[in-house]
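A single protein chain has been omitted from the complex, and every remaining protein chain is retained in its original position.
As written, the chains take the letters A, B and C, and residue 1 is the first residue of each chain.
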Amino acid sequence: MSSHSAPESVEFRSDMTVELVKSAASDSDVVWAARVSTKGEASLDDVDSDAERARGLINYLMRDRHGTPFEHTSITYFVSAPIFVFREFMRHRIASYNEESGRYRELRPVFYRPDPQRHLVQQGKPGAYEFVAGTAEQYDTTHAQITEACQAAAAAYHNMLAAGVAREVARVVLPVATYSSMYVTMNARALMNFLSLRTKREDSHFPSYPQREIEMVAEQMETLWAELMPITYAAFNSNGRVSP
Amino acid sequence: MSSHSAPESVEFRSDMTVELVKSAASDSDVVWAARVSTKGEASLDDVDSDAERARGLINYLMRDRHGTPFEHTSITYFVSAPIFVFREFMRHRIASYNEESGRYRELRPVFYRPDPQRHLVQQGKPGAYEFVAGTAEQYDTTHAQITEACQAAAAAYHNMLAAGVAREVARVVLPVATYSSMYVTMNARALMNFLSLRTKREDSHFPSYPQREIEMVAEQMETLWAELMPITYAAFNSNGRVSP
Amino acid sequence: MSSHSAPESVEFRSDMTVELVKSAASDSDVVWAARVSTKGEASLDDVDSDAERARGLINYLMRDRHGTPFEHTSITYFVSAPIFVFREFMRHRIASYNEESGRYRELRPVFYRPDPQRHLVQQGKPGAYEFVAGTAEQYDTTHAQITEACQAAAAAYHNMLAAGVAREVARVVLPVATYSSMYVTMNARALMNFLSLRTKREDSHFPSYPQREIEMVAEQMETLWAELMPITYAAFNSNGRVSP
Partner (left out) sequence: MSSHSAPESVEFRSDMTVELVKSAASDSDVVWAARVSTKGEASLDDVDSDAERARGLINYLMRDRHGTPFEHTSITYFVSAPIFVFREFMRHRIASYNEESGRYRELRPVFYRPDPQRHLVQQGKPGAYEFVAGTAEQYDTTHAQITEACQAAAAAYHNMLAAGVAREVARVVLPVATYSSMYVTMNARALMNFLSLRTKREDSHFPSYPQREIEMVAEQMETLWAELMPITYAAFNSNGRVSP
């Protein structure tokens, strides 16, 4: 049992990792998918075409919520984030997920601890909360309490593993701040739905109040996607970030 | 801030709660749904009919994997279980979920701690693990470590809330052993898929290796469902518990 | 082979049949599903409660597009409509379907022929068509051509069956005007999505341009649903008929 990580190796992070693993997604995919309705087989000519000339079509589809032409796309991300972020993420059912398993591997003691920029104090009423910075004392308390609790959890996890207890039992003490890893694959329509709900923007037609940590993931996903489908992305923004 | 629960109120449980909230699910639903293919409108006569005489039909549908007639049913459960169980549960995408929120309410410090019947030691290789009981010493270690880590987590959570830190930040220290509550609604086909994967039975055509804690939830769901659709349930079992 | 229907039995209809087969759907279902997020287990008290006092909550969920609490409901309709309507209907993937089969039964020669109220002439450009009545001559042409073509199709179908040709081959001559029967089960969230796309209303936030015949089905579905969940229905309308 000597191979188990010693509790002193506990690590804290306050950032999220998002990498683009693979994609089959371009603005021209939207064009042929839409044009099959009016052109039939001739829409095959639009495969790999220059979508720039179809900017108006893409904007029309977005505005009038014709969503299906955006589905013939596929984007796969690798995400490393705390479990509480994954819990929210996986409520999105139109996506494919594979995640690191606490049953099949020993989890590394890496935990989320907010950095000083994270607003700590909630104001307002349910459904329309706002967050403000909080005092230095509040930040210090948060920093200290999270540090201490995560170290205690890591130690308990280590001790159970060292005693020969199964990983799936020992892991129950690990906090939702524990980082995990996953792959997620979505099409562009499902991604726009995700972004509309998991980012907070002034220019959104419908308001959203995401927790800041999942928004940090969503922002990186958005940046990577915007490069793949710039015309679709522009239409998404100019139409109030409503998923079509 | 004096309203926050004091850390001494920490509670430990080793059981799972499953209640049937509502249902619209009977064996006769399978009958009319199947018979529309051969009888059209006349299948309306089978609504609320005695399904006993259609036992052969239901068995045939199950055996040859005609799954759609099992979908015109709806079963809603209330489930109280630890977060690590909900994490596995919500990977099932053909279902509707609403769960208690750590953002919108203060979570109660109730934690899962296995009882002495829970086998603690894993043997064998990945994909085909077996669990054995473990020694009394291993049980004591597990009991002590989980108790201590959860109490530390509850105290840290309490201290952050008492300092005015937002619930959604403070909750990051809570372990995946923390109990949560949810409603889940599924149709009988999705439920059979869930049961086939989340229970371990000798008579299963395809092997499954669920974690014991989600199996404890699945077993209760199964018992409640078996009373609603006894003929379908019998056909599910006699055909190797393969979801149609 | 003498049992095959003679072609003279051809029947024409211009209406759609929608019947409510079963349901498990009430406004109070939305209430407990939503309240579990803030009340946890105590939300069980809201099961079968008077939803009238939760009118504000339901309106808030609809307005801010919190859709999941509307999913713990189930509504099953029997629908009899032409194949071209079912073709559009079954593009809605969040639903369960079972339909009469042209492989497993001889289809009855019942066909759709528009009544004089059906506007026959399309004006405007793609994406924003309008329909106007058309002349008496246009109506007569439509009536005559549909009558003749459907009778010819019914005769060909009959002749092939009489010659011993399999139903699944013979049916290829049947027009998309042929009536079929199906059961469809949806939850209230999916139903609102369906209604928002398949009805055309002045008070819709997003425009829709459904074909009149599927709208005739949708209108009957809407009327039946409105009685089951009147508070949800009112909130759907007062919030621009946007599916939450």
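The criterion applied here is as follows: contacts are C-beta pairs under 8 Å (C-beta built on N, C-alpha and C of every residue); 3 or more make two chains touch, one makes a residue touch a chain.
Since we're looking at a predicted model, the values are computed, not measured.
S.K.: As a test of the contact rule: which chains in view would the missing one touch?
M.R.: Looking at the entire complex, the absent chain's contacts are A, B, C.
S.K.: Using the touch definition up top, pick the residue from A:13, A:55 or A:72 that touches the left-out chain.
M.R.: A:72
S.K.: Just name the one of A:122, A:159 or A:187 that touches the chain not displayed here.
M.R.: A:187
S.K.: For a quick check of understanding: of C:160, C:192 or C:218, which residue touches the chain that isn't displayed?
M.R.: C:160
S.K.: Under the stated touch rule, tell me which residues of chain A contact the chain that is not displayed.
M.R.: 19, 21-24, 29, 32-34, 36-41, 43-44, 47, 68-69, 71-74, 76, 78, 80, 96-101, 104-105, 108, 180-183, 185, 187
S.K.: Touching the hidden chain in the full complex, which residues of chain B are there? Just list them.
M.R.: 38, 60, 64-65, 68, 91, 126-127, 206-207
S.K.: Under the stated touch rule, tell me which residues of chain C contact the chain that is not displayed.
M.R.: Missing-chain contacts on chain C: residues 82-84, 86-87, 90-91, 93-94, 97, 102-104, 112, 114, 118, 120-122, 126, 131, 134, 137-138, 141-142, 145-146, 148-150, 152-153, 155-157, 159-160, 163-177, 211.
Rule of thumb we're sticking to: only the chains that are shown with their structure count from here on.
S.K.: What chain is the most remote from chain A, judged by the mean position of CA atoms in each chain?
M.R.: C
S.K.: Averaging only over C-alpha atoms, locate the centres of chain B and chain C and give their separation in whole Å.
M.R.: Computed value for the inter-centroid distance: 33 Å.
S.K.: Averaging only over C-alpha atoms, locate the centres of chain A and chain B and give their separation in whole Å.
M.R.: 25
S.K.: Mind checking the centre-to-centre distance between chain A and chain C? Centres are C-alpha means, answer in whole Å.
M.R.: So the centroids are 35 Å from each other.
S.K.: Residues of chain C that contact two or more other chains, please.
M.R.: 38, 68
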